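Only a single protein chain was left out; the remaining protein chains are all shown in position.
Chain nomenclature is as follows: A, B and C, assigned in order of appearance, with residue numbering initiated at 1 for each chain independently.
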Amino acid sequence: MNIQTGPDTTPECIKGTFFARLRNAAPAAWQGYVRHPFVRGMADGTLDPARFRAFLMQDYLYLLNYARAYALAVYKSDSFEEMRESADIVAGILNTEMAMHFSYCEGWGLSRAEMEAHPPAQELRAYAGFILDRAQAGDLLDLLVALSACLVGYGEIGLALANDPATVREGNPYFSWVSVYADEPYQDLMRRGVSRLDIVAARRGGVARLPELTRLFTTAVSLETAFWTAGQTEMT
Amino acid sequence: MNIQTGPDTTPECIKGTFFARLRNAAPAAWQGYVRHPFVRGMADGTLDPARFRAFLMQDYLYLLNYARAYALAVYKSDSFEEMRESADIVAGILNTEMAMHFSYCEGWGLSRAEMEAHPPAQELRAYAGFILDRAQAGDLLDLLVALSACLVGYGEIGLALANDPATVREGNPYFSWVSVYADEPYQDLMRRGVSRLDIVAARRGGVARLPELTRLFTTAVSLETAFWTAGQTEMT
Amino acid sequence: MNIQTGPDTTPECIKGTFFARLRNAAPAAWQGYVRHPFVRGMADGTLDPARFRAFLMQDYLYLLNYARAYALAVYKSDSFEEMRESADIVAGILNTEMAMHFSYCEGWGLSRAEMEAHPPAQELRAYAGFILDRAQAGDLLDLLVALSACLVGYGEIGLALANDPATVREGNPYFSWVSVYADEPYQDLMRRGVSRLDIVAARRGGVARLPELTRLFTTAVSLETAFWTAGQTEMT
Partner (left out) sequence: MNIQTGPDTTPECIKGTFFARLRNAAPAAWQGYVRHPFVRGMADGTLDPARFRAFLMQDYLYLLNYARAYALAVYKSDSFEEMRESADIVAGILNTEMAMHFSYCEGWGLSRAEMEAHPPAQELRAYAGFILDRAQAGDLLDLLVALSACLVGYGEIGLALANDPATVREGNPYFSWVSVYADEPYQDLMRRGVSRLDIVAARRGGVARLPELTRLFTTAVSLETAFWTAGQTEMT
């Protein structure tokens, strides 16, 4: 795909941050992820609903593992305040986001019981396994970098689609999904995550670790991309 | 010490539970912990306030590590509901309990800054290190057993002292501490913890693992006791 | 596939063991793994060499993660002797097996540098991620059960093919692979692993945990099977 396609979608809040250095070190991989055909299919409403349902079921499993990774961030934090930030994210996922996800999925005809019984796709296992492995084997910075591809990617996609006049609003069943990530609560979460990454990177040698962290980040981005790709065709 | 001293203080809620089997397997160790001279010094108000202040400062560090252990319980849980229970405890400690602890300690002349700067005692390190090591090396059942000595012990102590006519109420600076653990919020937390232990023990072979789990539990109890003992004399 | 195809290939050493209970609880999944078309292609020499090379490259990455999992088994052991058993396996993999693997792969035209630079397949990530996640989240028994599908499966396959008169020996480039797993060093490793699982299962409530452990085992078997399936067609 052509990474020059379309205007720059870099969110303001990442400019000059440590996250920007990671993203800039893997420009093609990043654009392949945030401008993926699956995303474009949501933007113009042409995505097959069966494909979106399969994605939602895997996304439920992803959320559970995402919460487990942030629980490890609590364990790996060095101060009370740092622990609190991650604990709030864990509680937010398990109390608020999960309820929203269940209710949203119900609108797509997916019951909670169905979602809980659904088996993980290989792509979900590969991605979640990677994040949790890096989270345990590395330090808090490795963990936050591994999670940042998802955290910022969804925020950037949401914002880019919401700002793009070509995005179909009327009658597009995917526009409410776009809004979740474009709206203030998620954008705020993303901004706080980006600024926290700056703090932890400063304290734990982020710049000196850029070669390794870029590899880690690029792998996370490629696993996100593989998740979209499988979502389009094979994932059940 | 004589474990026959005083009436039976077994909380109703543990009767017939898996926790009761652990407690009954280590009766002398348990009584030595819940009827420790440090505890009796709080009951009759004779405890040296300097000793109590030292205890409070270490207890702050204990709470942080306790929250880290419950964060590992989130990571080690097998279902969404199980994750939520532990996540609520982590959030409860870091948001509610910690604020109460800071405010309570302020009443004893200890500022938050002072507490955060205070170095851990050997006994705190030994106990917290033991819990976190068992939490990572074992499964969710090992983790919950390691934490149960503290969870139930403080609830049993609070209840026993609140119900004991010999406990000094008027002018006893420690009676508010007793109330925290005797009152409904903590008693409810304890009951839920005990019932959760039953569920996890049933699923993960608790009865068949009793010899190992009893050793683990007895060690946790002995480290709690050592914490009281050091609190009485040397801990700073 | 028809699981009645061919004679019973159960190794003698697993009869009556805890491992046999796991294997018997998932008969179709197990047969689908050990009699997989990829395996039959090695038995009769019809497997595409390009497919075998792709498998060997992923198998290198698998071995590294397998060694990491046994390193966690050292960490999670409860006694000096138990630690030694796992440490010997880690050292055996990294010193002996890896050298053999490199030399064997060189015979297939794969240099060590090429193998080290090769990216992991999704199926490798999914399987290794699963094993390491269960290894960290669970106890030593969870860990050993997760590893047992590979340990015994390869030994059973090697033995079955070596004993099967239909297996092509002359001019079959895969027969040396069969021999590695049929020969005494690996068979001995397998027997010791099976007997160790008995010991740890007895101590850590294996029988009472059968429902959960069977799920864990069946997932590991299905990820092994997916690894063969991808090996046949898409894995690079």
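Quick note on the criterion: contacts are C-beta pairs under 8 Å (C-beta built on N, C-alpha and C of every residue); 3 or more make two chains touch, one makes a residue touch a chain.
Quick caveat, the model's predicted, so the values are computed rather than measured.
**Q** Of the residues A:Phe19, A:Phe38 or A:Tyr75, which one touches the chain left out of the display?
**A** Hidden-chain contact among the options goes to A:Tyr75.
**Q** Which of C:Ala67, C:Ala162, C:Val180 or C:Leu210 sits in contact with the chain that's absent?
**A** C:Ala67
**Q** One chain isn't shown here. Among A:Arg112, A:Arg192 or A:Arg209, which residue touches it?
**A** A:Arg209
**Q** List the chain C residues touching the unshown chain?
**A** Interface with the chain not displayed, on the chain C side: 64, 67-68, 71-72, 74-75, 80, 83-84, 86-88, 90-91, 94-95, 98, 116.
**Q** In the full complex, which residues of chain B touch the absent chain?
**A** Residues in contact with the chain left out: 122-123, 125-130, 132-133, 136, 223, 226.
**Q** In the complete complex, the non-displayed chain touches which residues of chain A?
**A** Against the missing chain, chain A presents residues 75-76, 78, 136-139, 142, 203-209, 211-212.
As a convention for this text, only the chains that are shown with their structure count from here on.
**Q** Would you identify the chain whose C-alpha centroid lies closest to the centroid of all protein C-alpha atoms displayed?
**A** Answer by centroid distance: A.
**Q** Report, in whole Å, the distance between the mean C-alpha point of chain B and the mean C-alpha point of chain C.
**A** Computed from C-alpha means, the inter-chain centre distance equals 43 Å.
**Q** State, to the nearest whole Å, the distance from the C-alpha centre of chain A to the C-alpha centre of chain C.
**A** 33
**Q** Centroid of chain A to centroid of chain B, CA atoms only: how many Å?
**A** 38
**Q** Residue numbers in chain B touching 2 or more other chains?
**A** 75
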